[in-house]
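Note that one protein chain is taken out, while the other chains of the complex remain in position.
Let's turn to chain A:
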Amino acid sequence: MTSDLAVLTEDLTKFYGDHRGVEGLNLEVGTGEVMGFLGPNGAGKTTTIRLLLDFLRPSRGRTAVLGLDPRRDKAALHRQIGYLPGELAFPGRDTAEDLLRFFGDARGGVAWSKVTDLAGRLEVDLSRPVRTMSKGNKQKVGLIQAFMHEPALLILDEPTSGLDPLMQQEFLAMVRDARSAGQTVFMSSHVLAEVQHVADRVAIVRDGRLVAVERVESLGRRAVRAVEIHFHDPVDPADFTDLPGVSDVVVSGPVLTCTVDGRLDPLIKAAARYEVVDLLSAEPDLEETFLSFYYHSEGAGDAHRTRA
């Protein structure tokens, strides 16, 4: 089955001394899939990416990327990978054009029209030295070098950082095009909104551990929503406090507010015994859902001890 997986990690673990980078990471990214890799800063996203690229060596566990061993097959593997670093720094004083020619030559030659197409889409002037560019323009040059050789696997660490909203949309279009072309995209972010419109699935890491892998559309079903019910007469809180998935029950006279995790059915059945005047259910917010995974779970408090 390995051939169907662009990325496979088994028990992938990295310690820096006593410091935990990531631990026991089991991750599978299918070929042709767009996967968002989400977590707060310092959760271990960048560590994981650097392990996939063989910049770091695992303390334990193993990795296969495009079916290859990141260390043994580094040369063959990196030809098929487009990588955008999270902390983008370019070597040397070259203009963007010279720098991109270097990346193209190093990867065995890239059609220059591909580069100019991307530069046109992202609206960046390649004749300027990269050093003098704004953060947003540097990010664009970084994206161009990641996409230019049409790699089988794109590994993008915080790809939208520094891009204005219009360019973020253009970037998302580039990701969709990549998926249409059969390329696999593995992109990290600390904001769900950045990836939810293009990702097929999201993997969520917290404190160096993988806490969930979900299809994006099923994230909504798990949503915690705020519900407010207005009854005709005052109600007994005891009828609602023990319902599955229902918490934070507050009853003041005929008005009940609570939060519901999952399906609304138990709450509706219980409420049906009274005369219901009005029912308000706030649209589930994916961002809140996402945050609830790591802020409201055990162990979230020591997240600051791990490294990015």
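FYI, a residue touches a chain if its C-beta (ideal position, glycine included) is under 8 Å from a C-beta of that chain, and two chains touch if they have at least 3 such contacts; residues count from 1.
Basically, contacts and distances are computed from a predicted model.
Per its UniProt record, the hidden chain corresponds to "ABC-2 type transport system permease protein" from the list "Rieske 2Fe-2S domain-containing protein", "Aminopeptidase", "Peptidase M48 domain-containing protein" or "ABC-2 type transport system permease protein".
Summary of contacts with the chain left out: across A:94, A:150 or A:170, the touching residue is A:94.
Of the options A:9, A:145, A:160 or A:184, the residue whose C-beta touches the omitted chain is A:145.
Annotation: of A:79, A:215 or A:230, A:79 touches the absent chain (contact as defined above). Chain A meets the missing chain through residues 16, 50, 53-57, 71, 74-79, 81, 83, 85, 87-94, 98, 102-103, 105-108, 145.
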